[in-house]
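I have a structure I would like to understand better, so I am pasting it below and will then ask my questions one at a time.
Note that one protein chain is taken out, while the other chains of the complex remain in position.
== subunit A ==
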Amino acid sequence: MKVLTLNFLTCAVKACKSTSTSFPLHPKDCEMVSDTIEPNPKLLYNILPRVNWTALLTTVAELGFPELPPNPPTIEELQADEKMTQELHTLLLETQISEGCLVCGNCGHAYAIKEGIANFLLPNHLV
């Protein structure tokens, strides 16, 4: 699972929807892999405004990656900064969780990830 996807995922438990502690999910005991993906700057420009930067900072810290600037770059800054574009491409799209789990900060549910696939199936009474 890409770091980008983690930035959009929330806990699926019904009772967690209205709480702010259920996002972002917290990676635990994660094995990371890196996949080479063709750079696609236009895609980055499109999705960056939708990335929750605060959540991304949390994720990056939890995964032990080098710190990001406290605020997201603007599209203009990104267009002018090839290195930043490359770094964000690597972090958001190429860096992926292959094994481990994602834990909800509210209910504590742990969603297992195996071979990159997160298991979001829940018992019916929780949804």
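Assorted remarks:
In the analysis below, a residue touches a chain if its C-beta (ideal position, glycine included) is under 8 Å from a C-beta of that chain, and two chains touch if they have at least 3 such contacts; residues count from 1.
Just so it is clear, contacts and distances are computed from a predicted model.
When the listed names "Adenylyltransferase and sulfurtransferase MOCS3 homolog", "NEDD8-activating enzyme E1 regulatory subunit", "S-adenosyl-L-methionine-dependent methyltransferase" or "DnaJ domain-containing protein" are checked against UniProt, the chain not shown comes out as "S-adenosyl-L-methionine-dependent methyltransferase". Touching the chain that is not shown, out of A:Thr5, A:Thr54 or A:Gln86: A:Thr5 (per the contact rule at the top). Not every partner is drawn; the one left out touches subunit A at residues 1-2, 4-5, 8-12, 14-15, 17-18, 23, 37-38, 40, 42-43, 46-47, 50, 52, 93, 96, 115-122, 124-125, 127.
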